[in-house]
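Every protein chain but one is kept in place in this view of the complex.
And then subunit A:
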Amino acid sequence: MKLEFLNVSKIHNRKRQTYDLNEVCTSFVEQKSVAILSVYERSSKSLLKLISGIEQPTRGSIIREGIFTSLIGDSSYFHREMSGEENIRFICKLYGQETNKVIHEIKEFAEIKKELKQKAKSYTPVLRRKIAISTSLLMKSDIYQLNGGLHHPQPKFNNKIQSKLMELTTQSTIVVTAGNPDILKKYASCSVVIDHEGRLQSFNDVQSGIEALKVLKKDS
């Protein structure tokens, strides 16, 4: 896996010359999960979109080698008229996954079978989220993106999510954004802080990042 940001800038507002990210140089390392903290939420969101390749930087370049899926639990790509399985097949094909293997694992992980054959428009929000979370967690990715604590109303499934996430922290890299410091500390081992001008600063632990953000917020 290789993900390097070389002088990456992302302009938020061209007229006011405000930046989400400003001249960022950083690299993400395998099996080292990172907490992303920022003065403005839009900066973290922008960084996540750049990591997954959804957006391109305004200036600078990003060197990427590997698979970088989007946010865990995102189901916005689900098409109402397609079945759950067809939606999973689509996203798996898009990210170069072993489709049949992922579908088989989802059936076991989420304990669902015939629901996957039904059209997505018939899903309850709970089922939809269950399928989306399972798909994100079971697809192979070099970096997993976590926004806030993943919570599901079914306690048994919730426990499965937590243990799978902990498993991923040892096998892969997780970038996590959350308002709750406990979530950041649970999944990440280091942190980056983005200030109000979009500049990024790295820290070797999460606590130092949290404190640096507090100071930045106080100053601004």
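The criterion applied here is as follows: contacts are C-beta pairs under 8 Å (C-beta built on N, C-alpha and C of every residue); 3 or more make two chains touch, one makes a residue touch a chain; residues count from 1.
The criterion applied here is as follows: contacts and distances are computed from a predicted model.
Colleague: Match the chain absent from this complex view to the correct UniProt protein name in "RNA polymerase subunit sigma", "Transport permease protein", "Glutamyl-tRNA(Gln) amidotransferase subunit A" or "Fe-S cluster assembly protein SufD".
Modeller: So the chain that does not appear here would be "Transport permease protein", according to UniProt.
Colleague: Kindly state which of the options A:24, A:47, A:72 or A:91 is in contact with the chain not pictured.
Modeller: Of the candidates A:24, A:47, A:72 or A:91, A:91 is in touch with the missing chain.
Colleague: Which listed residue, A:13, A:76, A:124 or A:170, touches the chain dropped from view?
Modeller: A:76
Colleague: List the subunit A residues touching the unshown chain?
Modeller: On the side of subunit A, residues 52-55, 68, 70-71, 74, 76-79, 81-82, 86, 89-91, 93-96 touch the unshown chain.
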